[in-house]
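Left out: one protein chain. Kept in place: all the others.
Here is chain A:
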Amino acid sequence: TYTPTLASPTLGGQITASTFVLEQPRCVFGEEHSDAVIWLVVAVPEAVPKFNNSVEPGSPERTFQNFPATAPAYLTLNTTLLGYPCPKPPGDITVLRVGAETSCAGDKTRPTCNGPLPGPGPYRVKFLALRDTEPVGETAWSDPITLRRARPPGSVPTTGSGRSAGMIALTSILSILFAVLLASLVALLFFWGSDTHIGSSTFSKPEPVSVRRYNTHHVYDQPAARL
């Protein structure tokens, strides 16, 4: 017998925190069910062994709004065989989104609402064909379906990613260069302070081409004295 299955995992929304997507039961119910209504039964796993197919959809034991507190199961997504034409056209996406109807989720006048599931589950589903509340056909129960549990955003790990190599190289090279420059400046001023007398701060040359007077400490040749 047919077991309801989840839709293909290529669908990004196959399982969310309050919905899941099933494959439609195409070519499962034959022509003998053409006058029946095919329902989807959603139940907690504990209700599966003693499940009674004859309980009327929408009765207090089968109301979506009481699920799962006082109603261990509910029926929804009712359609006739025309809703599941056989054969399935290739390439079509034939799915059922369980939990899609938010407008009737709190409305007790809509006990067969396809409302968002109240918790992460697990849940088991099957398809049930009823002719005037008399069960005339059913599928097997699915495997338990567990929905997503979302974690709080505080659990996102935001510890630093560490230092990249480029940043370390940049910092160290620049620091070394700066240190060299400072050292050179200190040496320069020290050299200046100890070497020449601190005197003329005015510049004296009239012409732009500078005429140099050689420092007598560094003369190796004797240049012609110039003034």
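The rule is simple: contacts are C-beta pairs under 8 Å (C-beta built on N, C-alpha and C of every residue); 3 or more make two chains touch, one makes a residue touch a chain; residues count from 1.
Note that contacts and distances are computed from a predicted model.
One subunit of the complex is not drawn; among "Dipeptidase", "Tetraspanin", "propionyl-CoA carboxylase" or "Guanine nucleotide-binding protein subunit gamma", its UniProt record names it "Tetraspanin". Within the whole complex, the absent chain has one touching residue among A:C27, A:A140 or A:L188, and that is A:L188.
In the full complex, the hidden chain is touched by chain A at residues 10-14, 16-19, 21, 93, 95, 97, 99-102, 115-116, 148, 150-158, 160-164, 166-167, 170-171, 173-175, 177-178, 180-182, 184-185, 188, 191-192, 196, 199-201, 203-205, 208, 210, 212-215, 219-221, 223.
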